[in-house]
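Have a look at the structure that comes next, please.
Missing here is one protein chain; the remaining ones are kept as they sit in the complex.
And then chain A:
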Amino acid sequence: MSDSCPVCADERAAGAAFCESCGRPLATGATKAVGTDCASCGSTGTVGADGYCENCGMLAGRPRDHVEADAGTVAAAVTDRGIRHHRNEDAMWLAVRGTEADIVVCDGVSSSADPDVASEVAAEAAGKALALDATVEAAISEAARAVADLISAGDPRRAVSNPACTIVAARVRDGEVTYGWVGDSRAYWIALDGSHVEQLTEDDSWATHAIAMGADPQAAWNDPKAHAITAWLGADAGIVRPRGATLPVTTPGLLVLCSDGLWNYLTEPAAFANAVLAAVHTNPDLVSAARALATLAVEAGGADNITVALTPITP
(Lines give C-alpha, C1' and ligand atoms only; values in the text may rest on other atoms or scores of the structure.)
Protein backbone atom coordinates (compact mmCIF):
# COMPACT_ATOMS: atom_id res chain seq x y z
CA MET A 1 0.00 0.00 0.00
CA SER A 2 1.52 3.27 -1.04
CA ASP A 3 1.65 6.16 1.38
CA SER A 4 1.38 8.77 -1.31
CA CYS A 5 0.28 9.10 -4.88
CA PRO A 6 3.11 8.09 -7.22
CA VAL A 7 1.94 10.63 -9.76
CA CYS A 8 1.48 13.85 -7.79
CA ALA A 9 2.94 12.76 -4.43
CA ASP A 10 -0.18 13.82 -2.52
CA GLU A 11 0.14 12.07 0.82
CA ARG A 12 -3.59 11.77 1.45
CA ALA A 13 -3.69 8.81 -0.93
CA ALA A 14 -2.91 6.07 1.59
CA GLY A 15 -5.35 3.19 1.21
CA ALA A 16 -7.33 4.85 -1.51
CA ALA A 17 -7.87 3.28 -4.90
CA PHE A 18 -7.50 6.64 -6.63
CA CYS A 19 -5.43 9.66 -5.74
CA GLU A 20 -7.64 12.42 -4.45
CA SER A 21 -5.55 15.19 -5.85
CA CYS A 22 -5.03 14.03 -9.39
CA GLY A 23 -7.61 11.25 -9.63
CA ARG A 24 -5.18 8.68 -10.95
CA PRO A 25 -5.54 5.05 -9.92
CA LEU A 26 -3.07 3.94 -7.30
CA ALA A 27 -1.44 0.53 -7.10
CA THR A 28 -3.34 -1.42 -4.46
CA GLY A 29 -1.47 -4.70 -4.46
CA ALA A 30 -3.44 -5.79 -7.50
CA THR A 31 -3.28 -9.13 -9.30
CA LYS A 32 0.06 -10.86 -9.14
CA ALA A 33 2.37 -10.16 -12.03
CA VAL A 34 2.73 -12.60 -14.90
CA GLY A 35 5.39 -15.24 -14.32
CA THR A 36 5.36 -15.22 -10.51
CA ASP A 37 5.21 -18.44 -8.49
CA CYS A 38 1.93 -20.14 -7.67
CA ALA A 39 1.03 -20.13 -4.00
CA SER A 40 -1.36 -23.09 -4.40
CA CYS A 41 0.75 -25.77 -6.11
CA GLY A 42 4.20 -24.28 -5.61
CA SER A 43 5.10 -24.28 -9.30
CA THR A 44 7.73 -21.74 -10.28
CA GLY A 45 6.82 -18.86 -12.56
CA THR A 46 3.50 -20.36 -13.70
CA VAL A 47 1.08 -17.49 -13.09
CA GLY A 48 -0.39 -16.58 -16.49
CA ALA A 49 -1.55 -13.30 -17.96
CA ASP A 50 -5.14 -13.82 -16.79
CA GLY A 51 -4.02 -14.39 -13.20
CA TYR A 52 -4.49 -18.17 -13.10
CA CYS A 53 -1.71 -20.72 -12.57
CA GLU A 54 -0.84 -22.47 -15.84
CA ASN A 55 -0.29 -25.68 -13.90
CA CYS A 56 -3.05 -26.08 -11.29
CA GLY A 57 -5.50 -23.44 -12.56
CA MET A 58 -5.85 -21.71 -9.18
CA LEU A 59 -6.31 -17.96 -9.14
CA ALA A 60 -3.02 -16.46 -8.03
CA GLY A 61 -4.50 -13.67 -6.02
CA ARG A 62 -7.62 -11.65 -5.63
CA PRO A 63 -6.59 -8.13 -4.73
CA ARG A 64 -9.63 -7.55 -2.55
CA ASP A 65 -9.31 -10.71 -0.44
CA HIS A 66 -7.19 -8.88 2.10
CA VAL A 67 -6.34 -5.20 1.82
CA GLU A 68 -4.61 -3.01 4.40
CA ALA A 69 -4.44 0.76 4.44
CA ASP A 70 -1.73 2.13 6.69
CA ALA A 71 -1.66 5.86 7.38
CA GLY A 72 0.80 5.57 10.26
CA THR A 73 -0.43 7.01 13.54
CA VAL A 74 -3.28 8.95 11.90
CA ALA A 75 -5.46 6.02 10.82
CA ALA A 76 -5.44 2.44 9.59
CA ALA A 77 -7.98 0.16 7.95
CA VAL A 78 -8.12 -3.52 7.05
CA THR A 79 -10.63 -5.48 5.00
CA ASP A 80 -10.69 -9.26 4.73
CA ARG A 81 -12.76 -11.83 2.84
CA GLY A 82 -13.30 -13.95 5.95
CA ILE A 83 -14.02 -17.66 5.51
CA ARG A 84 -17.58 -18.29 4.39
CA HIS A 85 -17.80 -15.85 1.49
CA HIS A 86 -16.04 -16.62 -1.76
CA ARG A 87 -15.10 -13.01 -2.37
CA ASN A 88 -14.80 -9.79 -0.44
CA GLU A 89 -17.91 -7.69 -1.00
CA ASP A 90 -16.82 -5.07 1.55
CA ALA A 91 -14.93 -2.03 0.34
CA MET A 92 -13.17 0.81 2.12
CA TRP A 93 -11.63 4.18 1.53
CA LEU A 94 -9.05 5.81 3.77
CA ALA A 95 -7.32 9.04 2.88
CA VAL A 96 -5.36 11.31 5.20
CA ARG A 97 -3.54 14.65 5.04
CA GLY A 98 -1.80 15.76 8.19
CA THR A 99 -4.27 14.86 10.93
CA GLU A 100 -7.26 15.13 8.60
CA ALA A 101 -8.89 11.88 7.57
CA ASP A 102 -11.69 10.66 5.30
CA ILE A 103 -12.95 7.17 6.10
CA VAL A 104 -15.61 5.13 4.27
CA VAL A 105 -16.70 1.54 4.87
CA CYS A 106 -19.23 -0.16 2.56
CA ASP A 107 -20.72 -3.66 2.66
CA GLY A 108 -22.28 -5.14 -0.50
CA VAL A 109 -25.72 -6.73 -0.10
CA SER A 110 -25.09 -10.39 -0.95
CA SER A 111 -28.53 -11.02 -2.41
CA SER A 112 -28.12 -8.28 -5.03
CA ALA A 113 -26.23 -8.53 -8.32
CA ASP A 114 -22.52 -7.64 -8.19
CA PRO A 115 -22.54 -6.39 -4.57
CA ASP A 116 -18.74 -6.23 -4.69
CA VAL A 117 -18.99 -3.66 -7.46
CA ALA A 118 -21.65 -1.69 -5.55
CA SER A 119 -19.48 -1.40 -2.44
CA GLU A 120 -16.37 -0.49 -4.42
CA VAL A 121 -18.18 2.17 -6.44
CA ALA A 122 -19.86 3.61 -3.32
CA ALA A 123 -16.64 3.80 -1.29
CA GLU A 124 -14.83 5.47 -4.15
CA ALA A 125 -17.60 7.97 -4.92
CA ALA A 126 -17.99 8.98 -1.27
CA GLY A 127 -14.22 9.11 -0.74
CA LYS A 128 -13.65 11.31 -3.76
CA ALA A 129 -16.44 13.65 -2.65
CA LEU A 130 -14.99 13.92 0.87
CA ALA A 131 -11.59 14.71 -0.62
CA LEU A 132 -13.19 17.68 -2.36
CA ASP A 133 -14.43 18.76 1.08
CA ALA A 134 -18.03 17.70 0.64
CA THR A 135 -20.05 17.15 3.78
CA VAL A 136 -20.56 13.53 4.87
CA GLU A 137 -24.22 13.77 3.87
CA ALA A 138 -23.32 15.04 0.40
CA ALA A 139 -20.66 12.35 0.03
CA ILE A 140 -23.16 9.61 0.86
CA SER A 141 -25.58 11.10 -1.67
CA GLU A 142 -22.81 10.91 -4.29
CA ALA A 143 -22.28 7.26 -3.39
CA ALA A 144 -26.02 6.59 -3.62
CA ARG A 145 -26.14 8.08 -7.09
CA ALA A 146 -23.11 6.08 -8.25
CA VAL A 147 -24.57 2.78 -7.01
CA ALA A 148 -28.00 3.53 -8.51
CA ASP A 149 -26.34 4.23 -11.86
CA LEU A 150 -24.87 0.70 -11.96
CA ILE A 151 -28.08 -0.84 -13.29
CA SER A 152 -27.57 0.82 -16.64
CA ALA A 153 -23.90 -0.16 -16.89
CA GLY A 154 -23.06 -3.47 -18.50
CA ASP A 155 -24.53 -6.72 -17.25
CA PRO A 156 -28.32 -6.98 -17.81
CA ARG A 157 -28.63 -8.99 -14.56
CA ARG A 158 -28.00 -5.78 -12.69
CA ALA A 159 -31.27 -4.35 -13.92
CA VAL A 160 -33.13 -7.35 -12.47
CA SER A 161 -31.39 -7.47 -9.10
CA ASN A 162 -29.99 -4.03 -8.36
CA PRO A 163 -26.47 -3.87 -7.01
CA ALA A 164 -26.75 -2.58 -3.43
CA CYS A 165 -24.60 -1.84 -0.40
CA THR A 166 -24.47 -0.15 2.99
CA ILE A 167 -22.25 2.81 3.83
CA VAL A 168 -20.76 4.45 6.89
CA ALA A 169 -18.52 7.47 6.37
CA ALA A 170 -16.64 9.88 8.60
CA ARG A 171 -14.77 13.10 8.06
CA VAL A 172 -12.14 14.24 10.57
CA ARG A 173 -11.02 17.89 10.44
CA ASP A 174 -9.07 19.55 13.28
CA GLY A 175 -10.29 17.06 15.86
CA GLU A 176 -13.90 17.48 14.76
CA VAL A 177 -15.68 14.34 13.60
CA THR A 178 -18.78 14.24 11.44
CA TYR A 179 -20.26 10.93 10.38
CA GLY A 180 -23.21 9.46 8.53
CA TRP A 181 -24.58 6.08 7.47
CA VAL A 182 -27.14 4.06 5.56
CA GLY A 183 -27.64 0.40 6.49
CA ASP A 184 -25.98 -1.62 9.23
CA SER A 185 -22.30 -0.76 8.94
CA ARG A 186 -21.36 0.97 12.18
CA ALA A 187 -19.33 3.71 13.78
CA TYR A 188 -18.23 3.55 17.44
CA TRP A 189 -16.54 6.05 19.71
CA ILE A 190 -14.31 4.51 22.38
CA ALA A 191 -12.50 6.60 25.00
CA LEU A 192 -8.85 5.55 25.10
CA ASP A 193 -8.98 4.94 28.85
CA GLY A 194 -11.97 2.65 28.43
CA SER A 195 -14.22 4.89 30.50
CA HIS A 196 -16.73 5.42 27.74
CA VAL A 197 -18.00 3.57 24.65
CA GLU A 198 -20.76 4.66 22.36
CA GLN A 199 -22.29 3.14 19.24
CA LEU A 200 -22.70 6.27 17.13
CA THR A 201 -24.84 4.70 14.43
CA GLU A 202 -28.24 3.07 14.72
CA ASP A 203 -28.60 0.14 12.30
CA ASP A 204 -31.15 0.42 9.54
CA SER A 205 -32.09 -3.20 10.22
CA TRP A 206 -35.17 -5.22 11.06
CA ALA A 207 -33.87 -6.09 14.55
CA THR A 208 -33.12 -2.48 15.51
CA HIS A 209 -36.48 -1.42 14.17
CA ALA A 210 -38.28 -4.20 16.07
CA ILE A 211 -36.47 -3.36 19.32
CA ALA A 212 -37.35 0.31 18.88
CA MET A 213 -40.97 -0.78 18.54
CA GLY A 214 -40.72 -2.60 21.87
CA ALA A 215 -39.64 -6.15 20.96
CA ASP A 216 -37.44 -8.17 23.29
CA PRO A 217 -33.86 -7.44 22.13
CA GLN A 218 -32.64 -11.05 22.49
CA ALA A 219 -35.63 -12.46 20.61
CA ALA A 220 -35.28 -9.78 17.94
CA TRP A 221 -31.58 -10.52 17.34
CA ASN A 222 -32.29 -14.27 17.16
CA ASP A 223 -34.94 -13.77 14.52
CA PRO A 224 -33.85 -14.94 11.05
CA LYS A 225 -34.82 -11.50 9.74
CA ALA A 226 -32.62 -9.74 12.31
CA HIS A 227 -29.99 -8.63 9.82
CA ALA A 228 -32.34 -7.70 7.00
CA ILE A 229 -31.52 -4.08 6.31
CA THR A 230 -34.24 -1.48 5.93
CA ALA A 231 -32.17 1.13 4.11
CA TRP A 232 -29.39 0.77 1.56
CA LEU A 233 -27.76 2.36 -1.46
CA GLY A 234 -29.07 1.04 -4.78
CA ALA A 235 -31.41 1.78 -7.65
CA ASP A 236 -34.32 0.17 -5.75
CA ALA A 237 -33.62 2.04 -2.51
CA GLY A 238 -35.95 4.95 -3.20
CA ILE A 239 -34.86 8.31 -1.82
CA VAL A 240 -31.78 7.76 0.36
CA ARG A 241 -31.84 9.81 3.57
CA PRO A 242 -28.54 9.27 5.32
CA ARG A 243 -28.56 9.79 9.06
CA GLY A 244 -25.59 11.30 10.83
CA ALA A 245 -24.27 13.75 13.38
CA THR A 246 -21.23 15.59 14.64
CA LEU A 247 -19.27 14.04 17.46
CA PRO A 248 -18.05 16.43 20.15
CA VAL A 249 -14.62 15.14 21.18
CA THR A 250 -13.61 16.04 24.75
CA THR A 251 -11.27 13.17 25.68
CA PRO A 252 -8.76 11.23 23.58
CA GLY A 253 -10.44 8.31 21.93
CA LEU A 254 -10.78 6.03 18.94
CA LEU A 255 -13.23 6.38 16.10
CA VAL A 256 -13.98 2.89 14.76
CA LEU A 257 -15.87 2.25 11.53
CA CYS A 258 -16.69 -1.37 10.71
CA SER A 259 -18.92 -3.73 8.78
CA ASP A 260 -21.13 -6.34 10.46
CA GLY A 261 -18.47 -8.98 9.76
CA LEU A 262 -16.73 -7.63 12.88
CA TRP A 263 -19.49 -6.34 15.17
CA ASN A 264 -21.52 -9.52 14.75
CA TYR A 265 -18.96 -11.28 16.94
CA LEU A 266 -18.97 -8.40 19.49
CA THR A 267 -22.59 -7.32 19.79
CA GLU A 268 -22.22 -5.83 23.29
CA PRO A 269 -20.65 -2.33 23.09
CA ALA A 270 -18.52 -3.08 26.18
CA ALA A 271 -17.16 -6.28 24.64
CA PHE A 272 -16.52 -4.42 21.40
CA ALA A 273 -14.61 -1.67 23.23
CA ASN A 274 -12.54 -4.20 25.18
CA ALA A 275 -11.55 -6.05 22.02
CA VAL A 276 -10.58 -2.82 20.21
CA LEU A 277 -8.58 -1.43 23.13
CA ALA A 278 -6.84 -4.78 23.69
CA ALA A 279 -5.86 -4.84 20.01
CA VAL A 280 -4.57 -1.26 20.12
CA HIS A 281 -2.60 -1.80 23.35
CA THR A 282 -1.01 -5.12 22.42
CA ASN A 283 0.05 -4.19 18.88
CA PRO A 284 2.99 -2.03 17.85
CA ASP A 285 0.99 0.13 15.44
CA LEU A 286 -2.52 0.97 14.29
CA VAL A 287 -2.52 -1.19 11.16
CA SER A 288 -1.45 -4.23 13.21
CA ALA A 289 -4.29 -3.52 15.62
CA ALA A 290 -6.79 -3.32 12.75
CA ARG A 291 -5.38 -6.56 11.32
CA ALA A 292 -5.69 -8.22 14.75
CA LEU A 293 -9.39 -7.26 14.91
CA ALA A 294 -10.00 -8.72 11.44
CA THR A 295 -8.16 -11.88 12.50
CA LEU A 296 -10.33 -12.08 15.62
CA ALA A 297 -13.45 -12.14 13.43
CA VAL A 298 -11.90 -14.70 11.06
CA GLU A 299 -10.99 -16.97 13.98
CA ALA A 300 -14.49 -16.61 15.40
CA GLY A 301 -15.85 -18.15 12.18
CA GLY A 302 -15.36 -15.52 9.49
CA ALA A 303 -19.00 -15.88 8.43
CA ASP A 304 -19.00 -12.54 6.63
CA ASN A 305 -16.51 -10.16 5.06
CA ILE A 306 -14.78 -8.02 7.67
CA THR A 307 -13.75 -4.38 7.44
CA VAL A 308 -12.49 -2.22 10.28
CA ALA A 309 -11.01 1.29 10.26
CA LEU A 310 -9.33 2.83 13.35
CA THR A 311 -8.80 6.59 13.71
CA PRO A 312 -7.43 7.97 17.01
CA ILE A 313 -8.72 11.48 17.80
CA THR A 314 -7.37 13.96 20.31
CA PRO A 315 -9.45 17.02 21.28
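The rule is simple: a contact is a pair of C-beta atoms (placed from the backbone, for glycine too) under 8 Å apart; a residue touches a chain by one contact, two chains touch by 3 or more; residues count from 1.
One rule holds for everything that comes next: contacts and distances are computed from a predicted model.
J.: Could you check which of "Branched-chain amino acid transport system permease protein", "VWA domain-containing protein", "Thiazole synthase" or "PTS transporter subunit EIIC" matches the UniProt name for the chain that's left out?
T.: Matching "Branched-chain amino acid transport system permease protein", "VWA domain-containing protein", "Thiazole synthase" or "PTS transporter subunit EIIC" to the record, the invisible chain is "VWA domain-containing protein".
J.: For the chain left out of this view, which of A:55, A:230 or A:274 touches it?
T.: Looking across A:55, A:230 or A:274, the contact with the absent chain belongs to A:55.
J.: Can you say which of A:84, A:145 or A:225 touches the chain missing from this structure?
T.: A:84
J.: At which residues does chain A meet the chain that is not included here?
T.: Where chain A meets the chain not shown: residues 40-41, 50, 52-59, 62, 65, 81, 83-87, 110, 156-157, 160.
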